[in-house]
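Shown next, in structure tokens, is the structure this report addresses.
Of the protein chains in this complex, all but one are displayed in their positions.
Up next, chain A:
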Amino acid sequence: MSVDSATDELLAVENLAVRLPGPDGPVTVLEDVSLSVRRGEIVGIAGESGSGKSMTARTLLDLLPAGAEVSGRLRFDGAELDHRDRKAMHAVRGHGIAMVFQDPTAAMHPMLSIGRQLTEHMSVHLGLTRKQAKARAVELLEQVRLPDPGGALRSYPHQFSGGQLQRIAIASALAARPKLLIADEPTTALDVTVQAGILGLLDSLRSELDLSVLFITHDLGVLAALATHTCVFQQGRVVESAPTADLLRAPEHPYTRALLAARTDPAEVP
């Protein structure tokens, strides 16, 4: 590995294995998972429900259920991440790595204004005053291209559509200027037209902020124009990992081929 690519690397996961306690002893949910994300790069994770894609995200943020056994190496921003070190993990969450979830309506508190939800964690984590936090919130909403940011801060979640809420959730995740954004099926609950907007937004945030994104999805088509590299997960293992274009043009693993065959593509005309 050259010196250049070593400094370029933001996240490296090596031989990650996770076991969760089950009724009949520990159950292996992830095994031998390795992947890496460079700065300003979008990496895709594709697979079906239960394939371990969300588990990988949760492991990075240490959001695993109690009793989980984790082994393997995690390196983030040039330093080893140690799972047993709660304080270090706490520092990484939000500042280093932030996450956006599938259902934006469930990620918001329905009875608090957008302004309150966006600024609350800023004053706790970043030590901003109310005024500073509000200015930062407006700036963030502009970054995610939400019209009328000032008005949005005074509004409540039910006043927004799903796509707008997902933009607000992304704004909230970006508050502490994380280096890596984990997006766990961020467009699955949205209309195709709205999905197209969110994909475009993530791509421009990547280039504007030099943000790295780990994009989790069950639809390989979403990754085609977005991710430079894609890992396909099946039953807790990475079964194929390649540059996205190569993986889509010449899928090697039968499971990748099956995933591709299952989708209806606008490009194919039978």
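General remarks:
Following the convention adopted for this analysis, contacts are C-beta pairs under 8 Å (C-beta built on N, C-alpha and C of every residue); 3 or more make two chains touch, one makes a residue touch a chain; residues count from 1.
In this section, contacts and distances are computed from a predicted model.
Not shown: a single chain whose UniProt protein name, out of "ABC transporter ATP-binding protein", "(2Fe-2S) ferredoxin", "Anti-sigma factor antagonist" or "Fumarate hydratase", is "ABC transporter ATP-binding protein".
In the complete complex, the residue from A:151, A:200 or A:254 that touches the missing chain is A:200.
Of the listed positions A:16, A:99, A:222 or A:238, the one in contact with the omitted chain in the full complex is A:222. Where chain A meets the chain that is not shown, the touching residues are 48-50, 161-164, 191-197, 199-200, 203, 218-222, 224-226, 244-245, 248-249, 258-267, 269.
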